[in-house]
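Heads up, one of the protein chains got dropped from this complex, but the rest are sitting where they should.
Naming follows writing order (A and B), and every chain is counted from residue 1.
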Amino acid sequence: MPLMQTLTQKLANPTRFMELSGRVLPWVSAAAAALLVYGLYLAFFASPADYQQGETVRIMYIHVPCAWLSMMIYALIAISSFGLLVFRHPLADVSAKAAAPIGAAFTFLALFTGSLWGKPMWGTYWVWDARLTSVLILFFLYLGLMALRASLEDEAAAAKLTAVLALVGVTILPIIKFSVEWWNTLHQPSTDFTSTVDPSMRWPLLVMAVGFTVLFFAMHLKAMRNEILRRRVKAMRAQAVAGRDRLAAQAAE
Amino acid sequence: MTSFSALVRRDIKLAVREGGAIGTALGFFLIVVSLMPLGLGPDLNLLARIAAGILWIALLLAALLSLGRIFETDYEDGALDILATGQLPLELVAAAKSLAHWLTTGIPLALLAPILGILLNLDLKSYPILIATMLVGTPAVSFLGAIGAALTLKARRGGLLLAVIVLPLYIPTLIFGISAVSATAGPGGVGAAFLVLTAISLAAIVLGPIAAAAALRIQFQ
Partner (left out) sequence: MDFGPHAAFIWISYAAVAGMVAALVAWLIADGRRQAADLEALESAGVKRRSSPSGLE
């Protein structure tokens, strides 16, 4: 924990963050690319077809990482929101704002790939099983976050209000999952659609999951850098306008 | 305690005087329920099976209509500023307003539901439990809805945004509200679903005002 504290303290200064992230980003991106290439090789050439599902099990190697990311990114947003509201960490809002659209994208991909995985397995493009339903609701939570932020002009207020919403969401998420699973057992008492993963598929799945996670960190770092630059531009533009107004006022005297 | 009850009474009076708002919510409830058979067909057996679900969903939508007003009217005329700096902690202000909303909107909607159930051929045996689940579940609707109202106080397109934010929060109440009805339409007494529904409402009553007050404080900065 002390390590985490000093790390977040060191990164609290935006300039410092820009320095560090600029140096780290190429390495993280390269690592992500390498892991994903290796993972894809494993997924297609080094893992077997499923005896029940056939080749379509290979969709699992991208569906599961997307679903994992959709949850991990929301957790990251929640932690960032906590950091903003409780510790007033200067980069907390940048982190949350940068993560949201990426999280929404991976959530959508989880739903999309889940749907395509489901059609050959269950016969329909959409099934109201507990997992897909929970991911769909998570998607709504992401949309709510982005919609709220977009609707507010005051950036500082938008940051904090979005943070409150993120924390409300993360608090109610376990309850939603619990209620969706309850609901699912009521209506589909027969089979559990989630099967355990065969050992021969675990390693490719792990590599892909780690690769996707590293990919996300690369994207998140880049998005945070962009956001920091965006805020500098905005502040400087405000300075420029203020300067012009002052000159105009002086000239008018 | 007296400032709390004074605030509740004041909000109730305001809501009743502005009678159009409650009436509109009830009217919306009626119209949405009436649209269902028009859209789904008049097969009474089908309607009877899905009646509880239709009633709950229509109730949630109708409640959304009136949620925006919880803080808005006071915010607009400056009364909310006075309440925020007054004796009562902002959490209790939010709780009082949520309670007033439940008393003036949640309960009327819950009481109207069984009457609308006639339109949907709702099984008569289900009436008592339907009323009970709605009375127990609607506090969550008011207290969680207040969070959305506080968050969207200054937002553009506040009404739609409120719905987008708040409807996912209602999902556990919806699921357990309907489970509780169907659980007792068959054999067995009050199911675990009813207890969970109660727990969710109680949690909303305690935690909702905390989140709403946090949002209101940010709005005042």
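In this section, a residue touches a chain if its C-beta (ideal position, glycine included) is under 8 Å from a C-beta of that chain, and two chains touch if they have at least 3 such contacts.
Not measured: the values here are computed from a predicted model.
In the whole complex the chain that is left out makes contact with A. The hidden chain makes contact, of the residues A:Arg16, A:Arg88 or A:Lys119, with A:Lys119.
Considering the full assembly, A:Ile62 is the residue among A:Val28, A:Leu42 or A:Ile62 that touches the omitted chain.
Looking at A:Phe44, A:Phe87, A:Trp128 or A:Trp203, the residue that reaches the missing chain in the full complex is A:Phe44.
Subunit A meets the missing chain through residues 44, 49, 54-56, 58-59, 62-63, 66, 102, 105, 108-109, 112-113, 116-117, 119-120, 215, 219, 222-223, 225-226, 229-230, 232-233, 235-237, 239-240, 242-243, 246.
Please note the rule applied: only the chains that are shown with their structure count from here on.
Centroids of subunit A and subunit B (each the mean of its C-alpha atoms) stand 31 Å apart.
Across the complex, subunit B is touched by residues 85, 137, 140-141, 143-144, 147-148, 151-152, 154, 156-157, 160-161, 164-165, 167-169, 171-172, 175-176, 178-180, 182-183, 186 of subunit A.
Across the complex, subunit B meets subunit A through its residues 147, 151-152, 154-158, 161, 164-165, 167-169, 171-172, 175-176, 179, 193, 196, 200, 207, 211, 214-215, 218-219, 221.
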